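Only one protein chain is missing; all other protein chains are in place.
Labels A and B are assigned to the chains in the order they are written; within every chain, residues are numbered from 1.
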Amino acid sequence: MKSPEVAADVPVPGLDLDAIREFGPFRAYAQDVRVDSGVIPDKQVKTHCCFCGQQCGIELKVKGNTIIGIEPRYDFPFNRGMLCPKGVKRYLQQAHPDRLLSAYAKDSNAPSGFRRLPYEEAIRRVADEIQRIQTAHGPNAFAVLSGASLTTEKTYLMGKFAHMCLRTSNIDYNGRLCMVSAGAGNKKAFGVDRAANPWSDILETDVVLVAGANVAECAPITTNYIWQARERGAKVIVVDPRITPLARTADLFLPVKPGRDTALFNGILQLMIENDWLDHDFIARHTVGFEALAREVRAWTPQRTAEVTGVAERSIRRAAELWGTAKSSFLMHARGIEHHSHGVHNVLSTINIVLASGRIGRRGSGYATITGQANGQGGREHGQKCDQLPGGRELANPEHRAYIAGLWNMEPDELPQPGVDAYEIMRKAHAGEIRGLLSICFNPVVSLPDNNFVRAALEKLEFFVTIDFFMSETSRYADVVLPGSLQEEDEGTVTQVEGRIIRINKAVECPGDAREDWRIIQDLARALGRERGFTFQSPGEIFEELRVASKGGICDYSGVTYENIEKHDGVFWPCPSETPAGIPATSAQGTLRLFEPDSWNPIARGAGPFYFPDGKARFNVTPYVGPAEDVDADYPVILTTGRVVSQFLSGNQTRRIGPLVDHYPEPRVELHPKLAARLGIAHGDWTTLRSRRGTLTVRASVVSTIRPDTVFVPYHWGGRKSVNQLTISAQDAISKIPEFKVCAVNVVKADGPPEYATQLEPQQ
Amino acid sequence: MTREVTRALGWASAVTAGLALLILLGSRKLEHFDAALVAYTFSIVFATFGLTYRYTMWLSRPPTALYWRRGWQAFLLGGHRLRNARSWFARVTLDVLLNRFILRRDRLRGLTHLLIMWGCTLAVAITFPLVFGWLHFGPVPGNLSMYQAVVFGFVAFRFPHDSWVAFLLFHGLVWASFLVIAGVMLAMRRRMREEGAGAVQRFAEDFMPLLLLFAVSVTGLMLTASYTWMRGYGFTFISLLHACTVIGTFVWLPFGKFFHVFQRPAQLGVSFYKDMGRLGDKAHCRRCGHAFSSRMHVLDLIAVERQLGFKYEIPGSPAEHYQWVCPPCRRASFAVAQGLLWRDQRGGAPLSQTHEPQAMPAQANPGLGSGPLGPEDAENFHP
Partner (left out) sequence: MPVPETREFFLDASRCIGCQSCVQACAECDTHKGQSMIQLDYVDRSRSTQTLPVICMHCDSPTCAEVCPADAIKRTEDGVVQTARKPRCIACNNCVLACPFGVPKMNTRMNLMMKCDMCYDRTSVGLKPMRASVCPSQALAFGTREEIAALRPGARPVNTFQFGAQTIRTKVNVLVPKAAANEIIDVTAAMYEPPLGRDLLDDMSEPGRSPA
């Protein structure tokens, strides 16, 4: 066996014991005022959970400047009082002992590697470095990484800051690891990127197809929607390499081999065509491109599909029949089919079977991708993507440039050209092309694939600044860390999974030197001497500008007001403030459902329901291409990654919440008893996984709920517990999403416990 | 009248008679008996009857009877007596005298309980002997500056009437009422303040005893105030009031919350029973095969359940009696039974049998406060 090809200069993640001692992660449990049942809260603030794109309504109970507990919002229509464990315990992240209360600067003399810095001095220093780097190496030498857990106001401001203040092309966001395949697929097929239906449509559907989404753990509230549909007799089909809790009692389970989703859906479409389970009328009137697609999928006979996907032929036939003959249906997918080097094709292949069935744009029938992050939807709309301007506009489109430049009071030519994606930013940093980086709401050291490379890239930066509320694994590489705000310390809006814009309300003040992220960004603009356009006094003011910026764009927020959001429990975009004569005004609640037969949109202008000039949806030819790295003799097992219900993304927050850590303390590798038996691994054994990029040793969890050719490790941990040491940085050609869901590894029983086992607490 | 009632009445009469006899003896045929206290005496005699009756009734419940017997057996177990005596002292000191387990439930609650408990104990220790005529104070004949304490008719010790000993002794009840009042205040505060406590409390069960204690202490203090500073103003009325509250408390004793004072020591028996259980065989669950609890405890419970009329026998099953199934397997069986009913409506099928015995269910979250609440739980739920 070849040993992993780790470049000699790649730093092996250290145990960072001193940094951990000072900054955690440590676990917080409810104590003192939080367990004193005699304490009456000063106020209860209506807001939303900060984790995951479903954005359940909750109320935070506040005493002084501490959140002492939560109460679900029984009246919020999406969750009606339901919450997952993260929502129940999210309050423990506030008033946390690990909270950053001041700015920090790297200091090799300090044991933890950092010393405190007065806030003003920190801002000065960051501005000077930006100035220096941009003067010496051009504006693009300084890059910005942002995130989709920020409020939409902040994401707008980040885009504006990069494009207008820094004039750098290089801004991208962590949705690059999350929503972009779905986004690109939706744009290609529908011309717009939003869940086509509100979740209430799931309740009325006959067939629910869930592809690559561990709904029970990653979008728990959606479970009830699916179960309620089943109460009415709906059939549930689950496509996943693991028997997820939803799959256990699903009506049909297709244990697809990771990376073969396009083949599966092509095969299903072929069966639909063969059996004429098509809506010819819909195809003819509302779509283009079916013939080409039909030619392409002809080769996908059930036998071949079964062979490639690893799913029993009879199950594929049954799936096609259930789907093909349904009266109404709802298809949803998530990262399981999107995190691939051909993620956009996977997405398009599912959209193809939706369009072929004609079941979209009506009550009880539809399609959606399940957003992952808190603002996974809103965060991808208003200009923090490398090629994007607010309102879902394009940085490469002259008209769009002109509109935004006008609003921002600058020449269109002064706007930078489209930049590169988040991973490419790392590559450019590694290559020395990008020399400075500002990162907010992003923990690439944990969340990017092949993160040994990411570490090396960060080490090469001349200057790296992060805005963080806890010292994340990434911030430990920063030269300056600025203390930002938690979700509950600021207000604004986010757009949740259904495309519903909702209000985040401020419950407590930022502690110590910490302040709202938008203030920090504006302080930087001021220190740079370019404060024009960065003098907002509140998120509300940013939102007002955002409304104008999005006006006329696809993601049109111009008719949305904070008041209407409160009044209607959210507003669905598009919600234009005005429509052309003869077109009924959009209701105050916005557009619940997209693509309704007679709907109007600014692209089609009445030609049809879809967002193309002809109003028609596009079938896309989706040839099957295997994963970038397939198994071979040296690395014979497929590694796939994902989440557990108690943790959120890189765990910077949830690994600090004690009861959630207890729930699933440390990463484990799931493997099938057959595989385990062959490798001589027993449940609980320390097991080493090696890929061409790195090594990981974790305990084995021997369960027969996973394909025998695949192993699974959740990705929420950092350092030596991070499975992203192994994953591959191969990216989708269109969306640039990395292939988190497939790479080849070699699995052996470890000689003994890894070094971290005795030195670190489980969450560290 | 059932046998238990007859027996309980018998015991109650006997113990009450015994007390009466002691009063006669201790007060030298009522020679030292303070006639003003006769109402108090009667209320205590009544309480004694009531308490004994209730205690005997309580002991005749099958589970209590069994624990009573087993507790003593365990305590007197050959070869362990010395160790048992030692741990008896430790447990009495820590749990009974120092309220360790209550302090662990909540520090403030522990303090509350300590205050009330020691206040009452002090008061009882002073008043009962006085009321029964077992103890009385009087001037030393011929020496007006000296006082003497007479116990059961014998002079116990003497002290000058203006000494601090005298001050402490004569104001003993004042100190006691301070402790009790502080405790009652804390308890009231908690009951008013905490939503949780507020929801489950009942007036008779939870407030009544506090009110009674409060009334006794306050009227007692008023008495002291009256004769110390107010030249006996309203003394007769206050003493009547005080008498009423005290008598009320005693009469209430066998019925209300105060009964726990007599019940609680059973905890000691339980701890010895558990010690004995640990020495013996383990029970093995007849579903998953893992050890849980002690075999003795399971056998005892089977006997108790039979006496109570439960029919947990499972005819024709290898388990024989449901008590041989551990708590996690009970939960699993319950959920599996429900799940199986849905087998044709929802997806999934019964998995093929590969385990013999059945797999052991595992707590989903073994973390603090989420899974087992202590080592004992962990044992029963075999981690």
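In this section, a contact is a pair of C-beta atoms (placed from the backbone, for glycine too) under 8 Å apart; a residue touches a chain by one contact, two chains touch by 3 or more.
As the structure is a prediction and not an experimental result, all values here were calculated from the model.
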item	value
Partners of the unshown chain among those that are drawn	A, B
Selected from A:C50, A:I67, A:C84 or A:A141 as touching the chain missing from the view	A:C84
Option from A:P77, A:P418, A:P602 or A:P636 whose C-beta touches the chain left out	A:P636
Residues of subunit A (touch criterion as defined above) contacting the omitted chain	29-31, 34-35, 37, 69-72, 74, 81-85, 87-89, 216-217, 220-224, 227-228, 231-233, 243-249, 253-255, 306-307, 309-313, 315, 631, 633, 636-637, 645-646, 659-660, 663, 672-675, 678, 683, 701-710
Touching residues on subunit B - with respect to the absent chain	58, 61, 63-64, 66-67, 95, 101, 104-105, 194-200, 257, 260, 263-264, 266-267, 270, 273-274, 287, 293, 297-298, 301, 304-305, 308, 310-315, 317, 319, 321-323, 325-355, 358-359, 361-365, 369-370, 372-377, 380
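To be clear about the criterion, only the chains that are shown with their structure count from here on.
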item	value
Interfacial residue positions of subunit B with respect to subunit A in the complex	190, 193-197, 342, 346-348, 364-370
Interface residues, subunit A side, partner subunit B - complex	29, 37-38, 230, 236, 248-253, 658-659, 661-663
